[in-house]
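Removed from the display is one protein chain of the complex; every other protein chain stays in position.
Presenting chain A:
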């Protein structure tokens, strides 16, 4: 027997599922389109995936610079993530555990830098990259993206929560702070490190505006910038366009599905900090 309450629950769940299906429909439709031949797409072939034609994917992988853009995106995003985490955790450790003149001021400056809308700096950052001869290089893409104050603030909060006596005991035994950070504080915070790493990586991977400005040749483009070039040269080719979009999105989609919990955690923590 189904009670009225159970029936209402089932109806509610169904309704939410339908809403979620509508929400994700654009991605489903991109997939459907990418698996069809160009002729059938314009012939109004219905909503279901009824054809598994990988020609568009093969075409993209063979005739575009997508592999090079993957390499550029992976390389620059990995370097950004590594440097941001490493410099961030060291700075946070000093702010949290050590006494030194200017500590308060440094923390205020880090927190205050949230307010600055980064794109407003792009003109000056471009001029700087040009002066350094780094326009159209990996370092030109990377350097301005290395400032992620959230990472420092989150690490500091987590380091603050570790009892001070721990450090004192180790330091009395003659242990150095670097060893302490990498052998104790970091292992204690692997979870948050993973979360911060993933969110830093995703935002570096997805950054469009800055790479778009600083890159001038196709061979140096990252994925989000590169795929806009292909669109221009295609003319009308819907299956290929959607195959391209899906290939470009695949790493972040797969990454998100694997590390879902960490991504969720990272978003919640970093937003809590911003408030």
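The criterion applied here is as follows: a contact is a pair of C-beta atoms (placed from the backbone, for glycine too) under 8 Å apart; a residue touches a chain by one contact, two chains touch by 3 or more; residues count from 1.
Throughout what follows, contacts and distances are computed from a predicted model.
Asker: Per UniProt, what's the omitted chain called: "Carbohydrate ABC transporter membrane protein 1, CUT1 family", "ATP-binding cassette domain-containing protein", "PspC domain-containing protein" or "Fumarate reductase iron-sulfur subunit"?
Answerer: "Carbohydrate ABC transporter membrane protein 1, CUT1 family"
Asker: Taking the entire complex into account, which one of A:11, A:108 or A:123 touches the absent chain?
Answerer: The single option touching the absent chain is A:123.
Asker: Need a quick check: the contact residues on chain A for the chain that isn't drawn.
Answerer: Against the missing chain, chain A presents residues 12-13, 16-17, 19-21, 23-24, 26-27, 29-30, 33, 41-42, 44, 83, 86-88, 90-91, 93-95, 98-101, 103, 106, 109-110, 113, 115-117, 119-128, 130, 143-144, 146-147, 152, 176-178, 181, 202, 205-206, 208-209, 213, 223-225, 227-228, 231, 238, 241-242, 244-246, 248-249, 252-253, 255-257, 260, 263-264, 267-268, 271-272, 274-275.
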